[in-house]
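With one protein chain removed, the remaining protein chains of the complex are shown where they sit.
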Amino acid sequence: MTAASDLDGFRSEVSEWVQSNFPSALKGFDLGADSPSDKGVSGEFRAWRQALADKGWGTPTWPKEYGGAGRSDPEAKVIRQEIAKAGAFNPIPPMTGMGVTMVGPTILEYGTDEQKAKHLPGIASGEVRWCLGLSEPNAGSDLASLSTKAVDEGDAFILNGQKIWTSGAHISQWCGAVVRTDPKAKKRDGISFVMLPMDQKGVETRLIKLISGASPFCETFFNEARADKSDLLGDLNDGWSVVKRLLQHERQSQTSAPAAVKIDQEPLQEQAKRYVGTLEDGTLADPDLRLRVVENLMDAEAHKLTVSRITAEAKGQVKVSAAASILKNSMTRVAQTKAELTLEMMGNQGIGWEGEQFSEEELRSVRDWLMGKAMSIYGGSAEIQNNIISKNILGLPETTQQG
Amino acid sequence: MTAASDLDGFRSEVSEWVQSNFPSALKGFDLGADSPSDKGVSGEFRAWRQALADKGWGTPTWPKEYGGAGRSDPEAKVIRQEIAKAGAFNPIPPMTGMGVTMVGPTILEYGTDEQKAKHLPGIASGEVRWCLGLSEPNAGSDLASLSTKAVDEGDAFILNGQKIWTSGAHISQWCGAVVRTDPKAKKRDGISFVMLPMDQKGVETRLIKLISGASPFCETFFNEARADKSDLLGDLNDGWSVVKRLLQHERQSQTSAPAAVKIDQEPLQEQAKRYVGTLEDGTLADPDLRLRVVENLMDAEAHKLTVSRITAEAKGQVKVSAAASILKNSMTRVAQTKAELTLEMMGNQGIGWEGEQFSEEELRSVRDWLMGKAMSIYGGSAEIQNNIISKNILGLPETTQQG
Amino acid sequence: MAALTEEQTLIKDQATSWASAEAPVSKFRAMRNEGTDIGFAKPTWSAMVEMGWTGILVPEEYGGSDLGYLTFGLVLEELGKQLAASPLFASAYVGATALLLAGTEAQKSSHLPRIVDGTEIVTLAVDEGPRHAPARTALEAKSEGGKHVLTGSKTLVLEGMSATHFLVVVRSTGKVGEAQGLSLFIVPADAMGLSRRAMKTMDSRGYAELNFDGVEVSDADLMGPAGQAGEVLDEILDRARAGIGAEMLGVGSQAFAMTLDYLKTRKQFGAVIGSFQALGHRAAELFAAMELARSCGEAALQEIDAQSNSVAKACSLSKAKVGDFLHTMSNQLIQIHGGIGMTDEFDAGLYLKRARVLATLYGNQSYHRDRYARLLGF
Partner (left out) sequence: MAALTEEQTLIKDQATSWASAEAPVSKFRAMRNEGTDIGFAKPTWSAMVEMGWTGILVPEEYGGSDLGYLTFGLVLEELGKQLAASPLFASAYVGATALLLAGTEAQKSSHLPRIVDGTEIVTLAVDEGPRHAPARTALEAKSEGGKHVLTGSKTLVLEGMSATHFLVVVRSTGKVGEAQGLSLFIVPADAMGLSRRAMKTMDSRGYAELNFDGVEVSDADLMGPAGQAGEVLDEILDRARAGIGAEMLGVGSQAFAMTLDYLKTRKQFGAVIGSFQALGHRAAELFAAMELARSCGEAALQEIDAQSNSVAKACSLSKAKVGDFLHTMSNQLIQIHGGIGMTDEFDAGLYLKRARVLATLYGNQSYHRDRYARLLGF
């Protein structure tokens, strides 16, 4: 822990630095839906990223030797807060794809010193984008039944198979992939985690168009693709434990930054009033919709209070609260219901696909609604979450079908 | 089929007969919650029952030789309608417990001529009340795991074990019981169905008090109880098929006469208006409650329309519509939700147990609400119904745990 | 399924096999990918006319077969299963209904035969803002000596880009928000001062926004007495709602069938996923909701055919209950299919998008729950 007074000093330091280094031209830049790729960004953007990277503040808790700043969690929080307060942003995590949120922390834990030195600085500086090759067409919720093969060829593994839902694969430089290295072992025992460069002959990607019209994911095909043996993360055939940790980082990043609510976002009830109008007593003109809006607002508040409670409980505790297991489903329900309610209140204006008869807000609401359907599918589906709660948290016996 | 004109003639005949035979003193008699036992009824009641029994109209579709009237289904419907129209009632089914609805039809199908002659006339006349010994403490939804034993002793089976939820066992003269006759066979293969008189040394009953305060059920203990071999219904060790048929009759009687709505019952929305009041535009003063009331009314209507649709579809068809499988759960949901809404609208008046501060209607609503919780448990629980739909109707594979 | 007459069974079977062979969802997808303003493929439409479906509601004297609403509903349901796009519903169902209920003899003689032979596409123009609320009609008719000048706009007009005639709900008297004072006019699509613009919606059909900039029409174009169209409009809309209900039943039952099929074939954890009890029970609940919805949807059409006095209640029940089922079903279609359900390549998204638009048309579930309660007096 850092004493509060030290933090205050650090806070002014950060604040001043951000003030003098953040280019005013970047104010209001929307680091939203489409995370920027290296190619499309401006000189100012590049300069700001580099300035942050030089301080190690893109990944402040990482060790200095790997491009971080060796800061404590409270200090990292101060950096986040001061960057936000100045109207600035940290472009490094989104520019690295899965690099900062998932790959980096896992390398820090499982990687050799060589692997850390090789991979972490590129992530910390925001220059190397990573994707993850986990799911396969026939291994979705049941990830362990993956069939992409990796054969030992001396100094490298040769990969053959297909991955799906590889986010940003088409613009990534590196990929972390789970592969089957021992086909004879039991499902979870023959899996390894390898890292490989995307720019090679044996790797091809194809964008997947989603129902929302967006294409944030790829299919990735490995056809005699090479992964250096030195890029095996963790032990051979012990990839399952690497993946489990990786997925924990994913869950954490999903639930600790819930739904990235923009500060200037209009509250749902105000939006409803704008579209539906009010009765004389000021209540929403559609009482049926009103009831469902208030329920959604209550659910959102209950979720928020639960996140706070877990944080408070965690102070000084080693074990994470059992309540944390419910957050993914709870957040998903709140967000998906909110999206449905938004379309409903927009009515005839909530069904647009494109064109000037619909406002930008209306068109975005439709796309967000569609995209949001994925929340209950990816990152452990709603059903898998309930399996986990019932088995790991409540201690109910495993259903006999589960393999 | 009977031609429509014949039915008209029959209708006048029935109408006249009921007019002249139904004792006016019995008008308004509530044949409701507590089905009358032979002992407590008046002379007029007895006379009316006997008059009906003499015509065979208590069980009009049964053969004449066994106390019925040998009438067609449409004719039976005419009898029901004319009895209702005259403000009269048919006391025979309730006076026989499970006799008319379940035991009788099963004996008609599985019984020998001797068994029919022995048992049916007493049911048809309303003089012999039957209970059924099916469930056991450790065999509820999983009825086939019953453990009450029946040992062959030459001319009789000797029964030992305990039954539970035997409705009306304490006032019944006869019992139909499923028992294990071959402990070595697979669960469903070693079961038989026997009939035995309740008035014997080896049978004891104990009333079970329910959460509603009522005691319509018993535990029934067999301690060296005797069932004559001549009272084995169906083949030895083939009791499971008898039981399945029996339960079909139960489901039919449950879903074809849904919730016995009294004609003079106040509609839910009127009751709500009375307790909650209305706004200036005539809508219910509690819009949240209003929404849930209208949903319940819509669900009730949807259920009713589904019953009608199944009836219409059944005309001339051999196979029962798949939709019939949903009726038990649908009816249960409508009735249980309605009971909850009734308490909710009564508010402070909907929590009474006894005493003059609460109206009879209010106290009855509380007891009915509690009693109604059983609807989703007995007669195939809501979960069992969903298993049946998923497996038998939708053809989904059996879950591997199921025995 | 309701008990059908022999004729109804024949037409239903014809619709089933024609739709799956000639207008499968892949045709809709191809049309969507091409991107047309009219929102349907002309050969598909011609084939429907050919089969006589445009005449199902129309009496024989006007060239139709007068088979009634349940029969039309059977066709709409089968087309719904394949998401087949055409002006059939807008013109031969809603348009014909409006003419039959509100048209003068001259109007019926002029338009019904052309609706039947497909030379005219006649569609209702009612909504103006984000919500379905006929009483909020603002499009104004200034009337003087048998002439009427229309000024205002309409939104989300079904098949508005291909229509030859619009049946336009206008305000003759009173203020916006009042149920009284509405009139109904037939206006040809090429009338002076009338312009239309395609609306690109998520279900990729041919909706239009209309603008009336002093469009002149005459008494002969008025359907029924001026200012008194409110009641008949309700009757027209109720029939339209029941028709939407029928299409929604088709969309929903197809979504159910796709889901059930996936439950039986997709393997995870070494078993088909339909053997997981939680999914098996969910399928059972969806099946129950579907059967209950079907009863409501079919009953509404039957009540219309029987000219019962509870058509309004039955139609609101249909729109609400079938709407609730389809809402849940279309979400579960995606959820149970998982990742594949999220891809544009798979059809689930098309069903989901159509489902939401159908829910919105002519009043969503909330609108009809409220209306049902009002009809019951609370």
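As written, the chains take the letters A, B and C, and residue 1 is the first residue of each chain.
Here is the rule we use: a residue touches a chain if its C-beta (ideal position, glycine included) is under 8 Å from a C-beta of that chain, and two chains touch if they have at least 3 such contacts.
Owing to the predicted nature of the structure, the values given are computational and were not obtained by experimental measurement.
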Displayed chains contacting the withheld chain: A, B, C
Of A:E44, A:D228 or A:D299, the one touching the omitted chain in the full complex: A:D299
Option from B:A51, B:I208 or B:I388 whose C-beta touches the chain left out: B:I208
Touch with the omitted chain, as defined above, among B:V41, B:L108, B:A312 or B:L370: B:L370
Footprint left on chain B by the chain that the document does not show: 135, 138, 140-142, 145, 164-165, 208-211, 213, 275-276, 286-289, 343-344, 346-355, 357-358, 366, 370, 373-374, 376-378, 381-383, 386, 399, 401-403
Positions on chain A where the hidden chain makes contact: 267, 269-270, 272-273, 278, 282-284, 290-291, 293-295, 297-299, 301-303, 305-306, 308-309, 312-313, 315, 322-323, 326, 329-330, 383, 385-387, 389-391, 393-400
Absent chain, residues of chain C that touch it: 276-278, 280-281
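As a convention for this text, only the chains that are shown with their structure count from here on.
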Length of the line joining the C-alpha centres of chain A and chain B, rounded to whole Å: 56
Whole-Å gap between the CA centroids of chain B and chain C: 44
For chain A, residues that touch 2 or more chains besides their own: 287-288, 399, 401
Overlap residues in chain C, where contacts from two or more other chains coincide: 271, 275-277, 369-370
